[in-house]
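The complex appears here minus one protein chain, its other protein chains still in place.
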Amino acid sequence: MTKYIIKRLLISLLTIWAVATVCFFLLRLLPGNPFILQNPLDMKNAEKMMAYYGLDRPLWEQYLSYLDGLIHLDFGYSLTHVGRSVNAVIAQYFPITAQLGVQALLLGMPLGLLLGILSAVRRGGGLDYGCQLSSVVLTAIPSFVLAAVMQLIFGVYLKWFPVSQWLSFRHTILPTLVLSIGVISGHCRSMRTLMLEVGRQDYLKTAKAKGVSNVRVVVFHQIRNAILPMITNMGLEIAGMLMGSYIIEKVFSIPGLGAYFVNSITGLDYTMTLGLVVFQAVIVVAANFIVDLLYGLIDPRVRVV
Amino acid sequence: MSEHLLEVKNLHVSFRTVIGEVKAVRGVDFYLDRGETLGLVGESGCGKSVTVQTVMRLNPEPPAEIKEGSIVYQGVDIAKLSDKEMRKYRGKEFSMIFQDAMTSLNPTTRIGKQMKEMLQAHRKVSDQEAREICIRMLSMVGLPNPETVYERFPHTMSGGQRQRVMIAMALSCNPSILIADEPTTALDVTIQAQILEVMNNLKRELNTSIIFITHNMGVVARMADRLAVMYAGQIIESGKSEDIFYRPKHPYTWGLLGSMPSLKGEVPKRLLSIPGTPPDLFAPPKGCGFASRCEHCMNVCVNRVPPEYDVGDGHKVRCWLLDPRCKADVKPPIGRDQELIPGKEAE
Amino acid sequence: MEKIKKNGQLYDDTLTEEDFSPVPDRAAIVDQIRPSMRYWPEVGKRLMKNKMAIASLTVLAVIVLLAIFVPIFSPYEYDASNFLAAKQKPSWAHPFGTDKVGRDMFTRVFVGTRTSLLIGVIGALIPYIIGMTIGAISGWVGGTVDMVIMRVVDVMLCIPSMIYMILILVVLGGSPVSLIVALALSGWMGSARGFRGRILQFKNREFVLAAKTLGARPGRIIIRHILPNILGNMAVGLCSAIPGAIFAEAGMSYIGLGISPPMTSLGQLSTDGVAVFMTEFHRFFFPSLIISLLIFALFMFGNCLRDALDPKLRDEDYMARVYRRMRKGGRKA
Partner (left out) sequence: MMKRVLSLVMALAMIFTAAAAMAESTGTVEGSGSLTFVSTEPNTLNMIQSASNLDADVFYLTSAMLYRPYNGSSYPELAESCVVNETNTVYTYTIKDAVYTDGSKITAADFVYYLINKLDATSAVYYKNGVKYVNGECTVADLGIYAVDEKTFVVELEAATADFDPQLEIYPLNQAFVEAKGDALGGTPADMMYSGPYVLTEWVYGSYLTFTKNPTYINAADSFQIKDLKMIHSVDESGRYAMFAAGEVDLMVTVGESTVEQIPDKCHYNPGSAIQGLEFNTKGMYFDGSTFAPRDPAVTAVLANKNFRMALSYAINRDLIVPVVNGSGTASTRVINADVVGNTADSKFVDDYPSTVIPGAGDEALAKEYMEKALAELGYKSVSELPTIKYLTFDSNMYRLTAEVLQSEWKRVLGLECIQIELKPVSDAVMSMVFMDYDIYYQSLTSTADAPRSFLEFWITGGSVSDVMQAGAPFSSIYSDPKFDELVKNAMYEFDPVKRNAMMAEAEQLLLESYIFVPIQWNGNYYAVSDRLQGYVQNESQDGIMINYATVTE
């Protein structure tokens, strides 16, 4: 077991290093520099700042100092927001984005799976048809339209929930709902197909022949085997949700990492972008690693022992 | 009529599909006595699996539908029972083992857990007690060190071992009828013999009666006390195995027996084979199902379904050749002699 | 039919001598057997029979035809601004109304549909095909090659696709070609991962091993044997990738990297519409309507295609609905 874990750790570190390097050089290819943006006509100030941040040194020297910073887990200072360290930004805003993501997952995933199971078990019924139809419609509507519409209906007309900011729990309800819609429809559809596939296996007929109750057959045998494939891509999905949705955070003005991602790229803020990308890479790799172990626990055939 | 353990009368089962109704079972009659093994034989697709699965009501009702007929067990017509009521019978009164042992066990749970589940569904037993019963059953089916098998996962065991587990599981609540749906087809010959051995021993010890389904005549010859040959959804010939093997009366049975290589030394003649394929049960033929492939086909065979003729001692044949008015005198093409069934003396 | 009793059994005595004479011509008695057709014609036949497939196909055809002919026959240029007719509600002169600077929305929506379809279909197809080939190679060859490719996929997935897009758009300018290249570069990883999974699933199935023993080359095995099996699932994947590409283009124009004007796209039109959907509802409604119809039709057609390619699922779905009605109306199970 430990040999496997060491091997996986090595691969993960390699992946993170590769992500950091590729992103570093890709960013440098983008034309323009962050300081021209702040005051376009002032070339002198731009050069002064470039020197200040050491961006005028040869590229490989910058890369080495960047790697050195990476090893000490210090992502440096943001270029556009003067005086703000990337680590502080992540430390302050990642919890908010993560909370939104986790809440959407906690609401969306179980509900999605439940709907998927129910529409598979009571196949052909109203619920089944309803779920299929709604998941088609909900994937059709783009998220920024969905967010705007939900905000107007629940926030402005019905006044059930506050429409913006991230102060109390009540503020988190509307954004979580909007974000979880995508999760629900996705899981519902895939779980239904998996349940139907497992439904045709022989061991279900054996279970029924044993005379155990239908509920136990479905829960103990059918769901247990159907949920396995769902776990594999759960890792990527959790990582995706943790890194936040730019559009939801923009519409509900939530101080999350989403906005930082987009603005730091368009604003060519190299240190901020690299910091966020490497941070995301760590989460993705960690999520995949945990999911693989989890998968081993549930499916004995894959168990790494 | 004498008190049979299980009696199926005029059973009609059909499946509703998109392109129409498949009449899988078209009037099947058979009975099973205590401690007896009934062999159900026929080509694949003749409806034998559907028949036994209908006995246990394993097929979900909406697609499957019991059109007519009754299945009487201990005086109760279980064809009319609801699924909930039927659950008490499954596992306790009848239990079933399937053909492909590789996929008949839940791959993600341990053997022991799956066996305990069945016991605790029917009897109030504590975990510890259930464990002992299971381990005893596992040793009865001849599995070495059953304690470890109890803890193992299905994928760590071979096909033969898994089939033994299935048998142990099926018999753990000592049901009165064990239905074996081609239990040995997926196994190679040596393992096949061992499994049959185990089933016979357990039959004697637990006095369970067995319905044995197969398309392999050699296997059924050793197992079955009585035989029923199915073709196109009907039982065309049934009776004691000696009658069927030595005095077959139905052309299809002749063909079936003729296609079996015999163990006698000399080079066997060309094996008989029956030309054509079984009819499509979407539109079953008006008359006898075998008409299109039968050499002695008569007009009546095409137009009318042959009734069951009793040729004595429970040997029933559903074929117009048996009708007194039929003049054609037909001798079975195969001169079967005694040693057809190795180790079983002719009466 | 009278029944006569003879040694305990009933005989039907209306039969005549003639009944018992052998059948004159045995070959004539042939059971009715359903004709089994070759694979592809049957798929086509099955598709045509499916009402939903026909409906979604007609919707797609109508939209494509409109996209081709409306701009040609429309009296208005799609980019001609006419200030006298600014912000008009839908009317006979302008079926979809006009936008802020008086350009006819009916023409613009269908010019936009052209670009969106072009980008959507090609933007979804190319990454899908690239992903398939890479997935196939990785899945089939396995071992270190597979591990390396999968790691590359992980790395590419981690890097925000926006960086590629800005890079390509800056290098190639705002033309549809660069958009498609951007979509291809950032889109192939998903389908590669999916397709590799599928290949692994079928790789050591019996019929594949059999084909291998008969000396078939890997390429042939994948195309002739594995592909038909997963075509259904792929069809659904492709049909949902197209709307994804359409919205990727809209998403990009949302952050300012979209198609270069005066050309427009459905995504851009609906994005502009969202901002004013309280006051000029028509500017939001019509582009979004076309997009939703496209997505709906594509999704339904994808499902029908999958059912046609792999009928088992479709029959069961259909029958499940029939049984529900029976169970409600008829006997309790």
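We call the chains A, B and C, going by the order they appear; numbering starts again at 1 in every chain.
Just so we're on the same page, a residue touches a chain if its C-beta (ideal position, glycine included) is under 8 Å from a C-beta of that chain, and two chains touch if they have at least 3 such contacts.
Computed from a predicted structure; not experimentally measured.
In the full assembly, the chain not pictured is in contact with A, C, by the touch criterion defined above. In the complete complex, the residue from A:V136, A:I223, A:L268 or A:I283 that touches the missing chain is A:L268. Screening A:A148, A:V198 or A:A287 for touch with the missing chain picks out A:A148.
Counting the whole complex, the residues of chain C in touch with the unshown chain are 77, 79-81, 83, 86, 100-102, 166, 170, 173-174, 256-258, 260-262, 272, 274-276, 278-280. One chain is missing from the display, and on chain A it is touched by residues 31-32, 36-44, 77, 80-84, 89, 92-93, 148, 151-152, 155-156, 159, 162-166, 249-256, 259-260, 266-268.
We adopt the following convention: only the chains that are shown with their structure count from here on.
Distance between Cα centroids is largest for the pairing of chain C with B. Spacing of chain A relative to chain B, judged by their CA centroids, is 55 angstrom.
Here the CA centre of chain B is 46 Å from the CA centre of chain C.
Our note on geometry: chain A versus chain C, Cα centroid distance of 26 Å, whole angstroms.
Within chain B, contacts with two or more other chains are made by residues 83. Those residues of chain A in touch with two or more other chains do not exist in this structure. Across the complex, chain B meets chain A through its residues 56, 58, 83, 87-92, 95-96, 98, 100, 103-109, 117-118, 121-122, 153, 155, 166, 169. Chain A meets chain C in the complex at residues 11, 14-15, 18-19, 22-23, 26-27, 29-31, 122-125, 128-129, 136-137, 139-142, 144-145, 148, 196, 236, 261-262, 265-266, 273, 277, 280-281, 284-285, 288. By the touch criterion given at the top, residues 147, 151, 154-155, 157-160, 162-164, 166-167, 170, 240, 243, 247, 250-251, 254-256, 270-271, 274, 277, 288, 291-292, 295-296, 299-300, 313, 316-317, 319-324 of chain C touch chain A in their complex.
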